[in-house]
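Below: one structure in structure tokens.
With one protein chain removed, the remaining protein chains of the complex are shown where they sit.
Now for chain A:
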């Protein structure tokens, strides 16, 4: 049996077109984009063309796109460099408890520098309302950073409404869009977004490449110092083939294909849930399947079945799902997102798995997944009665 991959929120396989594009660029374009000769110009052209595609994908301009090593670097740069330039206007930052570690750890770092951070809690759906942000907002708030879609539950935060709310406030609005980019329609003008982080490998592109969108009216210093690449905002020789691959992955995703993807993932979700139900698996969805849900992520509480036992059994049957993140000694840690939603004493925290769908999943794969979940959970429940 082929191994089945249901961990697309962690990373995705590259599309063949992306591999082809990168292979071509690796073969033919090896100049340094900063060089003032033919080879350099060739590389620079690929870079410029790619940047245009990336910028258009969110209705930004070329100048507003800073290529980075991915979501983590983009988040680090956004938060640290904005806090730095805005520190004379205030001291207060708003975020949520369900952010990605690259945001949470950076905010802790900023707290250490003296900034005050309000971490908004979430409701049982793993979401929050515009009102929550509104009541936390203060005259001295300089930055609001909210993820567009949560990577563990698929909850879609009301980014557009919060953008509207903040457009007349001094606070800069950053969103970590790593889980929504390529799946949802994003328009930084329409949504009043000042900074936005993305990553290529979540949308069938290469790893270690992404971008930070930075509104043209905001000037920040580079986080990575050195040469004058990226209009002096991010030093280091550009990985041209990876950038071209990223742009290729983006160009394959028009608005229709995004909608098709969401519809397809919704179908797979429905299929999986009805299979489990038919086979009398006691489960609940963590979060809420609604319009505020991104259907590529499905977080399931399989009642009475410990996360790691289920995840390992699936793995030994060549099915990859996520049981959460591992500590440095390899064992799974309780999810900070589920803990925020349900409390640390909830069984859900220790009995949930995350299934995340991608481009290449099929209905027959989902059938195989649900059959194994049925089989394994019934085995574990019987044995540990």
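FYI, a contact is a pair of C-beta atoms (placed from the backbone, for glycine too) under 8 Å apart; a residue touches a chain by one contact, two chains touch by 3 or more; residues count from 1.
Everything that follows uses one rule, which is that contacts and distances are computed from a predicted model.
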item	value
Per UniProt, the name of the complex member that is left out, chosen from "ABC transporter permease", "tRNA-specific 2-thiouridylase MnmA", "DNA 3'-5' helicase" or "NAD(P)H-dependent oxidoreductase subunit E"	"tRNA-specific 2-thiouridylase MnmA"
Which of A:27, A:328, A:345 or A:364 contacts the chain that the document leaves out	A:328
Options A:315, A:344 or A:363, residue touching the unrepresented chain	A:315
Chain A residues that touch the omitted chain in the full complex	308-309, 312-313, 315-316, 326-332, 379-380, 383-384
